[in-house]
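Take a look at the structure set out below.
As you look at this complex, bear in mind that one protein chain is not there, while each of the others sits in place.
Moving on to chain A:
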């Protein structure tokens, strides 16, 4: 627990020269002092140069400016790098990722616990959730421990070990909070739970036990008495008794004493879960037992064996005797629980803080100051949830712990009254912090989404801001982001993502893809733009590309006029290809008369009419031919007059004029044929 707070990671990025120039105008400057607080940035001489920085969601960019201390610009070559300073280091730990992912599932499950669950079943459920969280922490701790052992260089080994100690502290705090705030154990069971808590976290005893029992002559083992003492301190009296019987077998002289002490251990009244006895009964029995222990001590039963005598004193809850075992107790909360076990076994939750405070004072004895962990535990014993969360936020290097613990306690309806003067409530504030941290990570961002979802007040806005900043490297990733947005009706974001993808596709010359994306975004303007590209390509090449898409537009065709035109124009080609000339002709004409076709395209359409006009049978009726003529006249009369035409233009105009002449000729001929045909048909 010496070092709870992780050091920030500093990543170096080479700075393009342009960037360094623009950063000269950065508005804010870091003072020298602040940098030293975080950690020194290598290669930057902060004594000589000013630095600039910019905040990111979970990190900060820092670089050297070309200004010296007095604010004068210098051109002396300086540090050519931008540094990325990250505070939330734990997000980048390979092993902790498992913690984040696994706990995400538990978190989501917890949010779905039905509100109607009340009373016992709800409490049982919450306790189970809490235990699940703890087991994930423990699994992570185990793996971190293995990694620390396996690590080859001392530096990373040290880092892993420090992570192990952080995780174990987290689990310790969580477990205590579970007992006090979630289980809300009453007097009696409370102590049993606290005993379990201590046993779980002072676990060297098991390996010691195996070691001693495995030896040839256990009672002569050098750690024998130490082991028995620890067992007694942890209240594991059955095991202690077995050890004593080994001692009795080995040395007949002390056999009697061992038996007496063993009997005392056996007869110590304890609350067992299935027992129906009341607390008063227990207290009475315990009082009797306590007096018996005292009598033995006064009678000098164990006077010839200092080991047994000290054990008896421990069992009497003698503070001095307990403090002698400081080393074996290893910390004040173990001392507290042992002391309660042997002097106040039916301690009430409300009195805990009193014993806790005095135990801490006695144990430290004014020699050292309490550490952050001590303060956190003390706050928990005082039932001051807010203090616990506050201290944890300060001491721990990540938001994971406080966010999840606060959320769980909130589900226990313990935080209702507390409101912050900024943002919304504390639960939401911490969840937002945690989720933002996830979003700043290259690949953990997907987890963050669910956390934002369960922040009723600011979650949605935060998600909107974060989701737009996810880099869309592949379409598959884009689809995942889109799905997130669509599920939450974030239409603005959906549009912007589709637009980005459509733009990308256009840049890559993938018009079909671009059109699909703009249809998905219902982006009429962009669909028009892409349709124009298709038409331009057609004019240049004389054939359509991406027919598989254009032929299958369906109702999406109505998105924009230009797209409708594209689809219809392609339909004309298909009809023409199928030799359905009459249908083709009326479609072609309607494209112009309904004004769907852009003006610029009319000449092409009229030219397309030429082969139809030249067919053997009459296709355009007289009525239709008049319409075509009108279109042609509209087009030619609206033509602007050029000032000084150059040679190229003259040639173009020449071609144009020929085209118009040809059209007029064909139209006239067709009109003649149509009139004759219609006249003769009417006549017949």
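General observations
Keep in mind that, in the parts below, a contact is a pair of C-beta atoms (placed from the backbone, for glycine too) under 8 Å apart; a residue touches a chain by one contact, two chains touch by 3 or more; residues count from 1.
Basically, contacts and distances are computed from a predicted model.
The UniProt record for the undisplayed chain lists the protein name "Nucleoporin Nup43", from the options "Nucleoporin Nup43", "ER membrane protein complex subunit 6", "BHLH domain-containing protein" or "EF-hand domain-containing protein". For the chain left out of this panel, the touching residue among A:287, A:508, A:615 or A:658 is A:508. Here one chain is not drawn; of A:322, A:556 or A:663, the residue touching it is A:556. Residues of chain A that touch the chain left out of the display are 94-95, 97-98, 101-102, 104-105, 108-109, 146, 442-443, 446-447, 473-477, 479-480, 483, 487, 507-513, 516, 545-549, 552, 554-556.
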